[in-house]
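Every protein chain except one is present and positioned as in the full complex.
When the chains are written out, they are named A and B in that same order, and each has its own residue count from 1.
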Amino acid sequence: MIFFEQIISGLVVGSIYSLLGLGFTMIFACTKRINFCHGELMALGGFVGLVFIEIFPSCLFLSFVVGPLTIGLIAVIIERLFLRRLQEDKPLKIVIATIGLSVVLSVVMQIIWGAHPKTYPNFISEKPFSFIGVKIIPQNLFIFLISISLMIILQYFFLYTKTGRALRALSQDRYAARLMGIKVGQNISLVYFISGILAGIAGMLITPIYFVSSSIGSFLGLKAFIAAVIGGLGSVPGTIAGGFFLGIVESLSSGFISSKYKSGISLLFLVLVLLFSPKGLLSIFHKVNLLKWRKSKNEKY
Amino acid sequence: MKSIKHVFPFFILILTLSIIGFIPNLYYLHLFNLILIYSIFSLGLNILTGYTGITSFGHAGFFALGAYATAILSTRYGVPPILSIFFASFLTAIAGFIIGLPVIRISGIYLAMVTLGSAEFIRLLALNWDSLTGGAIGISNIPALSILGCYFKSESSLFFFLYAMLIISTFIFVRITNSRFGKSLIAIKDDEQAAESIGIPCAKNKLISFFISGFYSGLSGALYAHFDRFIHPATFTFSLSVLVLCMVILGGMGTVFGSILGAIVIVILLEYLQPLGVYRLFVYGMILTIMISYFPQGLIGILKEVSGHFRKNKFKNTI
Partner (left out) sequence: MLIVRNLKCSYGRIQALTGIDFNVNQGDIVTLIGNNGAGKSTTLNAICGIAPKVSGEVVFRKRRIEKLSSDKIISLGICQVPEGRRIFPFLTVEENLLMGAYLRKYDKKVEKDKEMIYNFFPVLKKMKKKFGGELSGGEQQMLSIGRGLMANPDLLLFDEPSLGLAPFLVKEIFEIIKEINSSGTTILLVEQNARLALQIATKGYVMEKGRIVLQGAGKELLTNKEVRKIYLGEN
């Protein structure tokens, strides 16, 4: 049973990794760039959620809408102010710029909310119930269900809406997309907006279990990035699978390997994956073509 | 004889700058010494980022490796510092080569992640391998620099030693970057496929540039260990990698004096913003972001533009 419980806790953590990883993947698919302050945006989401929950204590749902929207807006502002002018430049410039921003954001959070982790009351009860002999915490179930439904909504958006289709077109051939009348800049901003919203929601979801602090952003952001790379950066189903994979592997291995080296191990894992299968460990997902969202053949980075 | 003419002004410059060594204020000397060390470090990153176009987020790892190697060699095995520094630099160069090996298969952000991962790994090793590295406490009482029994204990004697090291490093650096090899690095940065097609062995040259970068970074780390005489893992975190990246980008990627200028500005900022504590990072982050998105040529680029403007105006006035 312990084994199953570990799997379940892996699934919960994994759903957070997936949700965050999707932000990396969406931006990467549409712009071939990586937004490194995504993790910090998530932490900011946790803090902003905190603020809104204090403002509207009776209406949790409202905070869950306004908080993430705020983060989405911040992501758009960042994109407009600093990243837009680098869109056509070398890919690493955006990485450097966003690394700078991630440092700035985490210091800002530290200034406003202090260095100590913060949390807010649980959304729902923490008392575990038993399901065919396996203990499940409703809180975790809630996180899992929200993440899964967001992923489904996102997948629906990309596959069946006009804007989603335009975003996919943009990711495959920017020149042709412009010829179709797709406004490239606006759509890239939209992608940042969506990824910001996802980060905001993830931040609010994790706060009750992990607590939110200014340093959790880079920590979880890196994990989510690793998950996305393992699954295949730029592939939505791959990223989701990578997130769950990493969550479960971490949760199962936490018993065996000294926790001292834990963060080093996931980085080492990343290095190995990059070396032996740069397209992602789960690159079969590109071949199986589950959900019609693939990388173009000749892309670099 | 033409070459002497070229070198002469630099000679004068170097001599005049060495006056700094006679400043009686220890505090300023200390600052200058830090600048010298970081300049070498910044050169080390510059050859990779500014010339070859490979960004590293893990140069703190190389710095740490150099520092720990020389510290361990000189405290445990009694190797004279001047030798252990070179062992350490060489070791770091080899580590750079090994960490750079993935260039054969991957590039861009993935490679940057590999450097980040290895730096984290080195830091964790330093933190947890207590018997060798002293764990979180670190290594103290690292012997001062000495050549043939003559110790560089005072800040001013250290200044002259470090100053000489920087001049030699810079000289070699300029030689490297002006050579055919150096030109090939720039070609790789501009367009790797084109470089490959004109017969430049890209992977090999990138690896060599990793080697050189490792050497410089290791050297600076080793010098730092003997300068501070106390090292511990908390010095070599990701923020140090950001700091050195900041120097290179602030000064101007791909320029020798940019690296040094970047080191000067950042170290001085570092010192004057001391009261801000951790919040100093805010300034670095802002510098990094704003420089890269608004002034990608760095301070050197800005200076050039300004002086160009100046010259143009002068022209107008004379006509």
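Just so we're on the same page, contacts are C-beta pairs under 8 Å (C-beta built on N, C-alpha and C of every residue); 3 or more make two chains touch, one makes a residue touch a chain.
Note that the structure is predicted; figures quoted are calculated from it, not measured.
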| item | value |
| --- | --- |
| Which displayed chains the hidden chain touches across the whole complex | A |
| From A:Gln172, A:Ser215 or A:Ser253, residue that would touch the chain that is not displayed | A:Gln172 |
| Residue ranges of subunit A at the interface with the undisplayed chain | 162, 165-166, 168-169, 172-173, 175-183, 292-294, 296-297 |
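The rule is short, and it goes like this: only the chains that are shown with their structure count from here on.
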| item | value |
| --- | --- |
| Averaged-CA centre spacing for the pair subunit B and subunit A, given as whole angstrom | 34 |
| Residue numbers on subunit B that touch subunit A, as the complex places them | 53, 55, 57, 102, 105-110, 112-114, 116-118, 120-121, 124, 127-128, 238-239, 242, 245-246, 249, 278-279, 281-282, 284-290, 292-294, 296 |
| Interfacial residue positions of subunit A with respect to subunit B in the complex | 34, 82-83, 85-86, 89-93, 95-108, 110-111, 218, 225, 229, 260-261, 263-264, 267-268, 270-271, 274-275, 278, 300-301 |
